[in-house]
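Structure provided below as structure tokens; questions to follow.
A single protein chain has been omitted; all remaining protein chains appear in their positions.
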Amino acid sequence: MIALLLILIPLIGGVAAFFIKDEKRVKTWSFVVALAGLAIMSFGLLFAYNPDNKVFVAEWLPQLGSTFALLMDGASAILCLLTVFTYPIIFASTWKSKYASPHIFYGLMLLTQAGLLGVFLAADGLLFYFFWELALIPVYFLCSKWGGEKRIAVTIKFFIYTFIGSLLMLVGLLYLYYQTPDASFSMQSLYEVKLTVQQQAWLFWLFFIAFAIKMPVFPFHTWQPDTYEQAPTAVTMVLSALMVKMGLFAVVRWLIPLFPAGVLMFDNVVIGLSVIGMIYASILAMQQDDIKRLIAYSSIAHIGLMSAALFVNNESGLQGAMIQFFSHGVNVLGMWIVIELIERQFGTRKMSELGGLAQKAPALSILLVIVALANVALPLTNAFIGEFLMFNGLFKFNIWYAAVGGLSIILSAIYTLRMIQKVFYGNTNEVTANAVDISWFEKTSLAVIVVAIFVMGVYPKPVFGLVQETVTMILEIFK
Amino acid sequence: MNLILISALWGVVMMFSGLFIKNRSAAKTIAIVGALVLLVGNLFDLGGKMIISSNFNGMLLYDRFALLFLTVLVLALLIYFLLSGKDIAAVGNHPYEYFALIFFIMSGVGLVALFNNLLILFLGIEIISIPLYILTGADKRNLKSNEAALKYFLMGAFSTGIMLMGIAFLYGATGSFQVDRLNLLDGDNFRIFLIIGIVMIMIAMAFKVSAAPFHFWTPDVYDGAPTVFTSFMATIVKASVFIGFLNLFANGFGGMMDTWKPSIAIIVALTLFIGNVTAVYQQSVKRMLAYSSIAQAGFMLFAVFAINDMSKLGLLLYAAAYCLATIGIFAVLIKMKDYTIDGFNGLAKKEPLVALVLTICLFSLAGIPLTAGFFAKYFVLAAAVKTGTYLWLVIFAVLMAAVSVYYYFRVIQAMYFKEGNGQDIETTPVFKGLLVTVAALIILLGLFPSLLLNWLTLY
Amino acid sequence: MSITEILFWFLSALALGGALMMVTSKNPVYSVLWLIVVFFAISGHYILLNAQFLAIVNIIVYAGAIMVLFLFVIMLMNLNANNEPQKNVWMKIAGAVAGGSLFLVFVAAIRQTEALKIQNVNTGGQTGLIHLLGKVLFTDYVLPFEIASILFLSAMVGAVVIGKKGD
Amino acid sequence: MKSIIDIVYLVPLFPLIGFLINGLGRKSLSKSLSGIIGSGVILASFIVSLLIFNETRAEGFTAVTVDLFEFINVAGLNIPFAFQVDQLSVLFLLIITGVGFLIHVYSTSYMQQEEAHHYARYFSFLNLFIFSMLLLVLGANYLIMFIGWEGVGLCSYLLIGYWFKNTEYNNAARKAFVMNRIGDLGFLIGLFFIIQQFGTLTYTEVFSQASGASVGVLTVITLLLFVGATGKSAQIPLYTWLPDAMAGPTPVSALIHAATMVTAGIYMIARSNILYTLAPVSQTVVAVIGLATAILAATIAIKQNDIKKVLAYSTVSQLGYMFLGLGVGAYTGAVFHVMTHAFFKALLFLGAGSVIHAMHHEQDIRKMGGLVKKLPTTHWTFLVGCIAIAGIPPFSGFFSKDEILVNAYAHNPILYWIGLGGALMTAFYMFRLYAMTFRGSFRGTQEQEHHLQESPWQMTLPLIVLAVLAMIAGFIGMPEIFSADSHLLEHYLAPVFAESTKLSDTHLPDHSTEYLLLGVSIVLIAGSVFYAWNRFSKKPETEDAVGFGKVLANKWYVDELYDAIISKPLNGLGYVFNRYVEKSGIDGLVNGVGKSVQWGGRQLRLLQSGQVGSYILWMVLGILLFFVITITILT
Partner (left out) sequence: MPINYYIILAVALFSIGVAGVLTRRNAIIIFMCIELMLNAVNLLLVAFSKMHYENVAAYNPFSPVGTDAQLFVFFIMVVAAAEVSVGLAIIVMMYRNIHSVDVNFLNRLKH
């Protein structure tokens, strides 16, 4: 029931938002809706985390053997939590941002949330595909309408790129469907399909390419920096904090359980690509002048680590990856908020044009420094736990992957500190001369993130407990 | 049978009312009434209550699928009349005749859907084609319209020749024109006749559904013909030919798929490729839609390619989705002066509702989930996948679908994201209401295709 | 060589020759006349295959009605002179080659099966006689017959819509 | 058992609280208040540490582990958040909190001219550093140590870049952090090896299983850990950040870059002594690297003219000695030297700070001189420091350094002689520094001269305390030769190094040799001190160095080398990636697909020539094609 509510609230709220023309009111409304989602989720986790709340099934397309089935297991729970946690913060931190025809904007944002939650919860192949696309379409409009000057071309590229991927996945899904004994799309019967190794080999790629584009894994990543750069920052937050998790999550819930043999066959390829991606993206991040692009590349690097860890097929790596789902979401969200604040105030994201903010906006700088340090996975921040476990898992898989991938730790320090220095340290210039510090509203939203960062960094136990079931499920498969 | 009779009769009615009623606008009303009557009659068909229930010793075959398909087409016709009836009357000096011709075509559609004898198929197709030549040329002063008509006529006649040659060879092989008897050969030594026959008929049908490499007439004719009639041709007529195609190959040649499956596969691939890739560069929306209709034909051909239970569902759903979306888009397009894509710039600001409906229609054509188009594509692809072979074709098809997104979205981009103040479209509330209904139907089918499909299994 | 065989060869030669002349002759009027010759030859074949009724109909409808209509139109546009500018030669060659190769493909396909050679069509038999055809036409084929009427109706309407002057 | 040790968590907790108060209350707190809070919390934890130390002095006291809460417990790997209290950690507690407290007090006046909220920021950072350092030494497993390890790195980054307006300083800070990160990576991978080998990170469990592990693995582990140590403790090849780190405020240099943080590496190796004892190869590596660093840094120090730079290099070289000690198995000696070094080097830095303070942030010793009269307290405390570091008995430096050298001799005489050479250089450059600063005549500007005055008590008091310590601290580690078990420290630390001492077969040279060595070293050192004192108080070298001296003055051009072989290539690579691989390569491919489709569209539409003839021709060709296909398929 909780699962259903999670999807319904933003869905209805989003549709309703279309009819609230007044800016203030629609902002409040969507903020309230987001909070409602958060409330439901936290209630579910704290008091009602039991099977009949985690599962929901309803009739949908009997002819196709597809039902409206939702399942909230460890991995999806953590991501649902992330989603509902992120949205209020996004709305709060972009409270001051102005958007033309806000009711559409916020409506679409909420619809995106519905789509995302659907993806994280769907326990039926076709339903999953449905939400997979539905999450994309509002984003398409958000980016193309409210984005930067190159938005249209960039967005259509992003859309078609991901669309190709998902269509390939659809073909694979269809093929699987016809292999099921009871001609059903339900997760269980798909899991039970017996496939030969050859079948798994090519089906694996049909699915993986879709997910790899979404994550994105090197070399399918080129849409991502442009899109992040062009999209309005509020949307970029959704994209990089939540949407990339779709791909990772899909790997956990669909790819690995469906094609264990395929995974074992290609784990080296995937991990190899991911590790290359980590280094490659980190080196590129060092070259960027636009903060958004920098974060985009750094996020590619982090995603690379996660995708690698998902394929190492040992508990440490999986646990790390899953806790990192949450941590990365929170941290990168914090980054985007800071960027949003900077861009809104100075109208530029070029590091070369900024500088000396630390004198003018100490609060902002302190919060950024903390978030940035979480981004470089400093101990006692949330990211450290995840990265430690992931690297450990990677190490268990193959020492050299860990060694090479480890270089990204150093590189991340280099580019992150470079960013901090160029933006916040040094002397002010004409752009930043009369900068003002951030309002309490933004301060609180950042503070929430900082708190989350430390709480998870110091006491990650609950999260481990949450994702454990998924991890064991996956390890069972490989037994 | 009701449908064939009524439409023929109503055609006559229209003719004569044209003699007696001078008021042009009445034509639309009469036609709409006719469409309604047609619908009722067809529903009686579905219920098995016919004026003449004989199948003329096996010349017709009333199977539920075909009848339901006809229902969809008649509904499409009704919507078409409602949305564009005024524009039909406005094409030239003979409003009543145009409607009459359309009704005659509907009787041909009925024949093509229900035939069980090659003669009926032949006659049906001719009844569809000959009035279409006229309608194409209906805008007599317009050279483009003339040209389109002549091209269409010449090539159509040529394809008729091909088809007849095919039928002749089939007869030579089997000594019968009955579709269900085409499988039993009169001695195996005639096998070669059968093959020649199949190939030639396949080509003739491919021509009619504008599949590559026999599609060349389509862009020119669709572009040249008066836009209202383009809409009609591209939707109802094309769909009807498809069901003829499907029935013929399912009932007639189902037994010897291996002889024609490769060829159809190639046709599908070519059609998808040429249709989609050529559409990418078009500047005129009308012509782009012509190419897109080729591309869509490529998808519908999957139903013929993979003959199984799924393909019938698929074709049915596809026809519905495709007709709805295309009619909707054309209905708006007709009302515009400037057909170029730039002509759509900023339409969303001027006519938000119309823009929204157009977007939904385009989504449906592109096969985005939540619209009927998705399930349409889903079913036909599923049918192909179910055969277990030719998976490369399916993958190629989805890649092409991705290409199609590009050119469909160009219109959306123009409407929503490009600068410009959209050209003015004279729209009535009724018109808008109808558009919304179309959009609603598309979404509804996109959520619950069973609403339509259940009818196949119902009583 | 029986009389029928001689007739067959003669008619076939006539038909083919006529067809070729029809295609090649510059002047449209000649083409029409050659086409009529072809029709006559084909009617002859019909008689050989004792489809007497069709033979007559062929003469009346085609040679009689249709071709005359053609002639009218041509006269009306006075295209009598060979004023048709030549298509570029490559197009011509391509067309000829395409037609020829089509023929070859057919022949090749048919020649494969030896069995066909022994399928004879001799003279004699009742099939083509009018009473038989009539009976079948108005019983089994009544539906097509009626449909044909609709076809004509629509053709008529169409001709009016297109041909009517003054708009 | 209920004991004071159970509240050990208070030790790091106080500084954390101090950090939070000062950090959050930056705006509101007054300078004096934040100063008091900042130093108060450290004092508090110092007192607690003393109490704990009292417990641990009991004979037969064994290490106690205090579990706080479950930190990471997945994949069969259980890492509790626990503290381990034993002699080693407690000793470091005392050093850190004690010296830390003095330096805090010193800072209260040194940083006076800062604005209030920056002042508070300074103290919060300082507290945070103490907190991390305490975590580092208190942790009961390598992960907690790693947390502190990176934490101190962060604090040093923050404090070096404390004056963030100055780009130079920021670069120095970044350099420090990145270089530490390089080391940390090695450390981390070392941890993974340990996990793989022992399935745990808890010291007690690891060490108990250590003897079971193969030497190869242990060597790899210890070497990787040592990589971490080179980063943190500024050894070759990762030492270059430390001299730059002098950009930070002088008390910071005293606390972090002399007394505490840089000794983390020594602590780590002393902590895992058993592993190193079992891996002789790594021990040798440690010793060699340490000695090399000691010499290299000493040579550079000879030609430096920035007062803090000289001290920085001397720190590097002293750290080198400590590693030499560790390498030759003289763990006690190394720790002993850590302690004494903490005293006198902190003293020297604070003294230098006092000088700089007096000279209005003039750091170049060529512009100083003759400060004896003006800054008496500073002067004699500084002198004590110099004597101590130079290793003249009975000051502390002598004992600790001597212990290391003697053990080195026992291990291999060559090490000893080289080490002695280093010691001579130390004495030389320290007194060069001393002489040029305090002796001779004042070489600064006029107004500098008549602003000169002794610093306030907050600054001089710590100097005096440290000076006393630097003088007497040596006596807790007197060599056995003077009187039996006079080496209190050794007894105190014995339980920690018990295992290693059992294994190691190093027998010290007999007393006669040792006396001889002592004598030699004392004479030589005295000589070099005397020489340096005379020479530089008579004619201080004010002109720039030339010839070989220039090379030394430019630190052997190591920075330039690193820049050439690491930074530049990396940036070049990045440029290539960004410019070509990404844009033209991968993205070019992606866009290329789209472009080719458009191009295809443009070409294909030309088929649509508009000519009926060609259309029909295509149809006929199609017919032929399909005939051929079908018939070929069927035959």
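First chain written, first letter: the chains are A, B, C and D, and each begins at residue 1.
In the analysis below, a residue touches a chain if its C-beta (ideal position, glycine included) is under 8 Å from a C-beta of that chain, and two chains touch if they have at least 3 such contacts.
Remember, predicted model here, so these are calculated numbers, not experimental data.
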| item | value |
| --- | --- |
| Shown chains that the omitted chain touches within the full complex | B, C, D |
| Candidates B:A26, B:A90 or B:L154 - the one touching the absent chain | B:L154 |
| Touching the absent chain when the full complex is considered, from D:T260, D:T299 or D:Q608 | D:Q608 |
| Missing-chain contacts mapped onto chain C | 4-5, 8, 12, 15-16, 19-20, 22-23, 28, 31-32, 35, 38-39, 42, 45-46, 49-51, 53-54, 57-58, 61-62, 65-66, 69-70, 73-74, 76-77, 79, 84-87, 91-92, 94-96, 98-100, 102-103, 106-107, 110, 116-122, 125-128, 132-133, 136-137, 140-141, 144, 148, 151-152, 154-156, 158-159, 162-163 |
| Where the unshown chain meets chain D, residue by residue | 605-606, 608-613, 616-617, 620 |
| Chain not shown, touching residues in chain B | 119, 122-123, 126, 130, 133-134, 137, 140-141, 143-144, 146-151, 153-154, 157-158, 160-161, 164-165, 167-169, 171-172, 175-177, 186, 219-220, 223-224 |
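The criterion applied here is as follows: only the chains that are shown with their structure count from here on.
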| item | value |
| --- | --- |
| Contact-richer chain pair (by C-beta pairs counted) among B-D and C-D | B-D |
| For chain C paired with chain D, centre-to-centre distance based on mean C-alpha positions, whole Å | 103 |
| Approximate Å spacing (C-alpha centroids) for the pair chain A, chain B | 43 |
| Computed distance of Cα centres, chain C from chain A, in Å | 72 |
| Chain D, residues touching no fewer than two other chains | 594, 614, 621, 623, 627, 631 |
| Multi-chain contact sites of chain C, meaning residues that touch two or more partners | 109, 112 |
| In the complex, chain A residues that touch chain B | 61-63, 129-130, 133-134, 137, 141, 144-145, 151-152, 156, 159-160, 163-164, 167-168, 170-171, 174-175, 177-178 |
| Footprint of chain D on chain A - complex, ascending | 157, 160-161, 219, 221-223, 280, 283-284, 286-288, 314-316, 319, 356, 358-359, 362, 373, 378-380, 385, 388-389, 391-393, 395-396, 402-403, 406-407, 409-410, 413-414, 417-418, 421, 424-427, 458-461, 464, 468 |
| Residue numbers on chain C that touch chain B, as the complex places them | 106, 109-110, 112-116, 140-144, 147-148, 150-151, 153-155, 157-158, 160-162, 164, 167 |
